[in-house]
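Handing you a structure now.
All protein chains but one are shown at their positions in the complex.
Per-chain numbering from 1; labels A, B and C assigned in written order.
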Amino acid sequence: MSYEIKINDRIAQAELLSRNGNQIQVMLDDKLYELDIMEVERGVYSIIHNNSSFNVELVEAKNAKSYTVNTLYESFDVQIIDAESKYLMNRKKDDGEDDLVIASPMPGKVVKVLVKDGDQVKAGETVVVVSAMKMESEYKVKQDRLIKKVLVKEGDTVTGDQPMVIIE
Amino acid sequence: MSYEIKINDRIAQAELLSRNGNQIQVMLDDKLYELDIMEVERGVYSIIHNNSSFNVELVEAKNAKSYTVNTLYESFDVQIIDAESKYLMNRKKDDGEDDLVIASPMPGKVVKVLVKDGDQVKAGETVVVVSAMKMESEYKVKQDRLIKKVLVKEGDTVTGDQPMVIIE
Amino acid sequence: MIKKVLVANRGEIAVRIMRSCREMGIKTVGVFSEADRSAMHVRYADEAYFIGPSPSAESYLRMDRIMEVAKQSGADAIHPGYGFLSENASFSALCQKEGISFIGPDPYAIETMGDKITARKTMIAANVPVVPGTTEPITDLKKAVEVIQEIGLPVMIKASAGGGGKGMRLVKEASKIVEAVSAARSEAKAAFGDDAVYIEKYIASPHHIEFQILGDKHGNVVHLFERECSVQRRHQKVVEETPSPIMTPEVRARMGEAAVAAAKAVNYHGAGTIEFIVDDNLNYYFLEMNTRLQVEHPITERVVGVDLVKQQINIANGLPLKFKQEDLKQSGHAIEVRIYAEDSDNNFMPSPGTIKHITEPLGLGVRHDGYAYEGYEIPMYYDPMISKLIVWGETREEAIARLKRALYNYKITGVKTSIPYLHRILEVPAFVEGSYNTHFIEENQQYLQPRTNCSGRCEDIAAITAFFDYLTKLEKLQPAVPTKELGSSWKDFGRKRSILRL
Partner (left out) sequence: MIKKVLVANRGEIAVRIMRSCREMGIKTVGVFSEADRSAMHVRYADEAYFIGPSPSAESYLRMDRIMEVAKQSGADAIHPGYGFLSENASFSALCQKEGISFIGPDPYAIETMGDKITARKTMIAANVPVVPGTTEPITDLKKAVEVIQEIGLPVMIKASAGGGGKGMRLVKEASKIVEAVSAARSEAKAAFGDDAVYIEKYIASPHHIEFQILGDKHGNVVHLFERECSVQRRHQKVVEETPSPIMTPEVRARMGEAAVAAAKAVNYHGAGTIEFIVDDNLNYYFLEMNTRLQVEHPITERVVGVDLVKQQINIANGLPLKFKQEDLKQSGHAIEVRIYAEDSDNNFMPSPGTIKHITEPLGLGVRHDGYAYEGYEIPMYYDPMISKLIVWGETREEAIARLKRALYNYKITGVKTSIPYLHRILEVPAFVEGSYNTHFIEENQQYLQPRTNCSGRCEDIAAITAFFDYLTKLEKLQPAVPTKELGSSWKDFGRKRSILRL
């Protein structure tokens, strides 16, 4: 089965052709890769390709299908796109620019909540302000929106990726 | 509920009296311990007792109820004894000295298998020889036994605690 | 003699201090805020006491709580580390009053050096060069011109009431003096309603070079040579090295003497640092004194071969310094980099979070002072520094190569770190040549942007690895393959074992 894989801005076709222990054959777009691949530590892979040795670290991002992938000095955002992801991506496109959920990408403390359930907000309006390590970040909507549910209050500590406000 | 805990050769009564976040009260035999306990890394606990700071590492031994516990310079074998363990311990006593399964305590290579399914062996006879890091260990039976099933063959690599021979 | 030290700090420095205490057979007492229950210093200390909520003002800055713990635990000394209470004269005084040894200078030295104006006056009195300039506001054009001629060009004119660049003028040519003074004054008047100005020597290519000093309670003071700290971002040091690549033996000797004189001027005891601003011709001027241990102290320790924390404790114990100036020398080259939890490529945004995986660099010439561990959540309340990596080499060239090798092998996942950014700094030509000043980061932006070090193959392999991991996870969700038939005893055993394993 062929999958679509999003690497930063590129979308590539990937298919696992064979697997025999550590030895795998993968077709990535029109290139055939024969790799010796092994998870040596949790989330750390050792890969030997044509006798070159690579260390690749995977950190799961938002969900099991999206990764931050670190190679020697580089970092890639990689997303595996299956039917469900496609559906969600299309739906998101239809909705315009906003995510349906405003989440803090990093842990912090909610400094200000500027809306309440049922509020109508205008494009560009700030919804919530979060402080982490003495820096404040403002979270805004990009379109006119209805505030469906506010999930945090001022003073709350939020973890990374914790939903704070649901909009419609 | 009170549990029996085996620490090396001592058997103690333990009961969790209360728990409030990291703060716990445990009765161990006739001593009351009020601890601040926290798993800080996988299998590593930080404990503060009367403001003394302890680091305790747990390594699961044969099963989820037995641990090797490392404190500063010491190592303890700790086993939680519940109804099931008691039953097994009693049964083992009835059986005499042998375990029903001969397992290698460490990874190694099977050098010799001296028995086959259905063999009758005498007390003290060697059943299997395992080599690890150039040292050979002989596994013997302590009583006259019937070999029920041999699970390994010469040249096999065994992991720690892997059953090799089942006896009756 | 000190037998138990309360370390009134957190993070890497708390652990670093406790290490030296342990080597000296001294017991340690840690204190912690709510956010720090699982922090390494709590785990490393012999005793640990909770002192309050996460914000520093409610915990690590609470002198009363800390003093209470000192008494409760029977600590006979307090080490403040750096930051927090380390340069707080009242805390030093409180310790004095309570009869607990403060491992640092006395309140007088902290106070004198803590106030810029007093410090400047004290240095002038001690014949330590300061940046030439006026200490009193000038309200008169003629006086201003006179002063400028006295100081010598170039100079910077600054609005006395000012800030934000308003009323500031740089003057490089004699013909522009009058014009510049007038312009600055009228701009200051318009902006702040006050046309008084200060005049200061302008240093076009400033180097930040500091000297480590140690003074005992018997009046002996020595210096342990310099540290070059010109690689700074927003006045925050990023890379430090010793020896300074621009230093000469003659200037080093003279600056060292000035540093010792500066410390003696305030009867200094303990470890301290004299910061100088140095121009390209190696003219040096006193900037300020840090009356505590510096973050970058390890490079001095490595090149001079002295444990500065142990020296601090010995001094607090009233022992005389066991070495004289002539016993000390620099050997080889050391560099320190500070690893921050930050997204260096995204405006250096702090990146708090949980460390998922950490691989520390090892081997020859590598020292690592950190406090993070796998599963540790870097709290958002404090400085986002994770660790300091210190390398030593026979030569500067070797030290740079070694640092690159160490950074290459230093892996932290879970949070973004400054490691890639630091690696880029080490490859900037001006850094490699050792010819840089405090404008280094600003001036070398083109070298400091994220780059692609790896061919398309790298990207492909990254994609394939994620893909493979995903497939493996999917597979694990399938029902397990039925186990082989092994006879009834074996099945029994298997069942029993799976029960035992919960």
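A few points about this structure:
In the analysis below, a contact is a pair of C-beta atoms (placed from the backbone, for glycine too) under 8 Å apart; a residue touches a chain by one contact, two chains touch by 3 or more.
Model, not experiment: these values are computed from the prediction.
Every shown chain that the unseen chain touches in the whole complex is listed here: A, B, C. Touching the missing chain, out of A:Val59, A:Ile81 or A:Val101, is residue A:Val101. Across C:Lys4, C:Arg22 or C:Arg457, the single residue that touches the chain missing here is C:Arg22. Residues of chain C that touch the chain left out of the display are 15-16, 19-20, 22-25, 44, 298, 301, 305-307, 331-332, 359-360, 362-370, 373-374, 394, 398, 401-402, 404-405, 408-409, 473-474, 477, 502. Although one chain is not displayed, its contacts with chain B can still be listed: residues 3, 5, 7-8, 10, 12, 14, 16, 24, 26, 28, 31, 33, 35, 37, 39, 41-45, 47, 49, 54-59, 64-65, 67-76, 78, 80, 106-109, 131-135, 160. Residue positions on chain A in contact with the hidden chain: 22, 36, 38, 40-42, 46, 48, 51-53, 55, 62-65, 84, 88, 100-101, 148-149, 151, 163, 166, 168, in rising order.
Everything that follows uses one rule, which is that only the chains that are shown with their structure count from here on.
When chain centres are defined as mean Cα coordinates, C lies farthest from chain B. Put simply, the C-alpha centre of chain B and that of chain C have 48 angstrom between them. A straight line joining the Cα centres of chain A and chain B is 43 Å long.
Centre-to-centre, using mean CA coordinates, chain A is 34 Å away from chain C.
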